[in-house]
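What follows is an incomplete set of chains from the complex, kept in their original frame.
Each chain carries a letter (A and B) given by its place in the written order, and its residues are counted from 1.
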Amino acid sequence: MEKKNKTISYVKKVEVAFSDIDALHIVWHGKYVKYFEDAREGFGKKYGFSYMDFYNHGFMTPLVDLQLSYKKMVEYGENLSVHITYVPVDAAKIIFTYKIFNETDDIVCIGKTVQVMTSVSKELIFVNPPFIQEWKKKWLTK
Amino acid sequence: MEKKNKTISYVKKVEVAFSDIDALHIVWHGKYVKYFEDAREGFGKKYGFSYMDFYNHGFMTPLVDLQLSYKKMVEYGENLSVHITYVPVDAAKIIFTYKIFNETDDIVCIGKTVQVMTSVSKELIFVNPPFIQEWKKKWLTK
């Protein structure tokens, strides 16, 4: 019997700031890492899945993998929508995918992050702690 | 008859600054993008392959792909060595791989960047311009 999950996601609006652009007059590629993080924060607030939610349960969630593909240059003054989607996995990992659109709905960047869980003393956790299992039941069950 | 290229690389020393670390007291994952860029700049200066060298020939080299894998958390005060290696390809692309080591020679991060070439008016270039072909002959031929 097939198990199906709900897809949960969030959209973060980003206004490209003057200090986001580099000498080529396009958004500096490193800034997208911050846009992804801002989207994760928005997702975390919406779904009770933020850094602080984890920290209060005794966990940290460091990134172990980060991928970005840049599809279109973005200039000063553009408004972007960062779409973040949670990718369910059984392992004790947190995976998100990202799609960033400009105002004319062109994809400008796609990406993916993988986070692991550690104790606050930075020991890796291999099994999802109970509060994550409850969180999954609450949000992902159809 | 097999063609073999020389491997050219560069090592950039990085001292982790207070403002590189985040609230978890480890280097913020986005900072590594800057460490990679600093290594590319050092490589560019050493081999005549910098942003400005390209720009002076009428080209820009935006990133289209960025991958990072974090292997070990890095703390304030650590000294890192960013090893950057040029990966020869026939296409009009610039590929680098990266390995970052701490002082005890643990790998803390590996990564890869792919850049394309455009004209200064941001039109994509599909064939390596002559100055790149000369650069390759000069530096990569065994």
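We adopt the following convention: a residue touches a chain if its C-beta (ideal position, glycine included) is under 8 Å from a C-beta of that chain, and two chains touch if they have at least 3 such contacts.
Just so it is clear, the model here is predicted, and its values are computed rather than measured.
Each protein chain is a copy of one sequence, and the assembly as a whole in this entry counts 4 such copies (shown in place: 2).
The definition used in the following text is that only the chains that are shown with their structure count from here on.
Summary of the copy comparison: rotating subunit A onto subunit B for the best CA superposition needs 180 degrees, to the nearest 5. Computed centre separation for the pair subunit A/subunit B is 25 angstrom, with centres defined by C-alpha atoms. If you check the complex, the residues on subunit B that touch subunit A are 23-24, 26, 29-30, 33-34, 37, 51, 60, 62-71, 73, 122.
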